[in-house]
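Everything on this sheet refers to the single structure shown next.
Only one protein chain is missing from this complex, and each of the others stays in its spot.
Chains here go by letter, A and B, matching the order in which they are written, and residues are numbered from 1 within each.
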Amino acid sequence: MGADVHTHAGSTKRQTALQDPWFVQWGLIVAAVGVVGVLVLVPVINVFYEALARGAGTYMQNLLADADTRHAILLTLTVAPVAVVLNVVFGVAAAWAIARYQFPGRTILTTLIDLPFAVSPVVAGLIFVLLFGLQGYFGPWLREHHLKIIFATPGLILATAFVTCPFVARELIPVMQAVGTEEEIAALSLGANGWQLFWRVTVPNIKWGLLYGVILCNARAMGEFGAVYVVSGHIAGKTDTMPLRVEKLFQEYNLPGSFALASLLTLLALITLLVKVGLERKMQADAAKALQSASEELLADARAPIKESA
Amino acid sequence: MSTLNRRILPGFRLSLSYALTYLTILVLIPLAACFAKASTLTWDTFWGTVWTERALAAYELTFGASFAAAVMDVALGLLIAWVLVRYEFPLKPLFDAIIDLPLALPTAVAGLVYSSLYVQKGWFGQFLVPIGIEGAYSRLAIVLVLTFIGLPLTVRTIQPVLATCDDETEEAAACLGASRFRTFSYVILPTLYPAMVTGFALAFARALGEYGSVVFVSGNMPYRTEIAPVLIVARLEEFAYGEATAIALVLLVISFSMLILINLLERWSHRYGS
Partner (left out) sequence: MSIEVQNITKAFGTFTALRDVSFQVPTGELVALLGPSGSGKTTLLRIIAGLEVANHGAVLFHGEEATGRSVRDRQVGFVFQHYALFRHMTVFENVTFGLRVLPRRLRPSARDIRTSTPSQRI
């Protein structure tokens, strides 16, 4: 087989036969950049502009002086991590079961995990109200035991966990399938038990994929609006998370306050994007290294002298 | 290889039972509650709720706006994916990264900023409102913000397919005398159809359920700019749980159908592509 010298699509220099005329190239580039600029970039800039429009002093005041806003920030910082942790444990368990074993109903389980994606956030909140609300199926029981789920933090956690449930699992399943079981089986043969195997062998191999799922899950959890809106009763100072507080301030025509809080959320989104890009590079580098070592192994095997069979 | 006898690697029972229990408690039982509640309604009450003028207006708007936004997303997604894969230009990595922002940004922030940009005094509104384009508190506003939300879905579906396009077929078309435009329309674009359809379905499904951003930009006027999720919340605030559940059920059935459709589409496009 001769060496194939023509370049592949995706390389930086395309053949002259496949190049578009320069005015087509630049016309399309300008159009694409314009679209993304108008739809995505300008809004981001606008958030920070509006937040800081009255000066940095007012900005900090908006965020810290208002007790309800402070509470909203703390509430989001409580609810989201708890939901993320719950979903990480679930995600790891589900990915382990799906990626490592064959069993009847495996495909159904995979589809079930995707189910929350197909449910509108408002409906997600509604179903928890149906279960745990005052007139819900468990309502009387909860009232008897003085437990509050709806219009209280536990409800917020449940609704957020529901909506973000698939993120970690969907990210981990392909990663675990790609990593393969060789190292785990090797560890097993060397006498490791299940947990040692998991912590010492599996987790280090999936750490980037896991982190990727975590940041996506977290970004969604902190930003969730519809489900939390329904479940919280949006009681200011008690059950308003950051996105809900943004909406309340908007309804009260307190735009500077609303934008100040929104800018925090936007900052979070930008940091999520940064971490995401960094993780993607790490995962690509890992994949490239794995490919290289696999091909080096093949090459070494091919060059080894043919041994006489015994 | 993932095809392993479950007895070799430990943890099968533990992981599977935990995953199933969690899913049942968090997802299946609540969803079942929705169906159970809806079934307590008589057939007449159900139809009476689900088929009112106001509800029909809400469905029409939800579907219409989501459809329009998804179409825009496919067109823009194709443009952006093409430019990302085929051309080089300064700051391209930054451009590439920022496309995913709608996925990471809270929908409430998207709604807030879009409503502020397109009102009369907004950065865009000051030019658009005088020429009659109401980009806030209108149906157009809903389509705009839904387009924003769905954009990364179509770009990231089309982009990988475009990146693995075969150079040889394009060269063959050129050898046979086809211009770049004809090569694009006859040779490249047809191979992208499955990805475009899948991207459309993803953006459409996402837009159908969207709430957080739309409540900011639409003005939520019944019969005019009220989407179905807003109607559900309105019913809930009137403590009309049964009615809210009925409409929610309609949305659920449609979303589940979309989920199945998307899975089928992804399978079809895998076959078609290889």
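Just so it is clear, a contact is a pair of C-beta atoms (placed from the backbone, for glycine too) under 8 Å apart; a residue touches a chain by one contact, two chains touch by 3 or more.
Here the structure is a predicted model, which means the values were calculated and not measured.
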Which of B:L176, B:M221 or B:A240 contacts the chain that the document leaves out: B:L176
Contact partner of the left-out chain, one of B:T191, B:N220 or B:N263: B:T191
Those residues of chain B which, in the complete complex, touch the missing chain: 166, 168-169, 171-179, 182, 186-187, 190-191
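The working rule: only the chains that are shown with their structure count from here on.
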Whole-Å gap separating chain A and chain B, where each centre is the average of the chain's CA atoms: 17
Footprint of chain A on chain B - complex, ascending: 1-4, 6, 8-12, 14-16, 18-20, 22-23, 26-31, 33-34, 36-37, 76, 79-80, 82-89, 95, 97-110, 112-114, 116-117, 123-124, 147-148, 151, 163-167, 170-171, 174-175, 180, 205, 208-212, 215-216, 229, 232-233, 236, 239, 241, 244-245, 248, 251-252, 255-256, 258-259, 263
Residues on chain A engaged by chain B in the complex (per definition of touch): 6-10, 12, 14-15, 17-18, 20-21, 24-25, 28-29, 31-33, 35-36, 38-44, 46-47, 50, 86, 89-90, 92-94, 96-97, 99-103, 109, 111-124, 126-131, 133, 135-137, 158, 161-162, 165, 176-177, 180-181, 184-185, 188, 193-194, 197-198, 216, 219, 222-226, 229-230, 242-244, 246-247, 250, 255, 258-259, 262, 265-266, 269-270, 272-274, 276-277
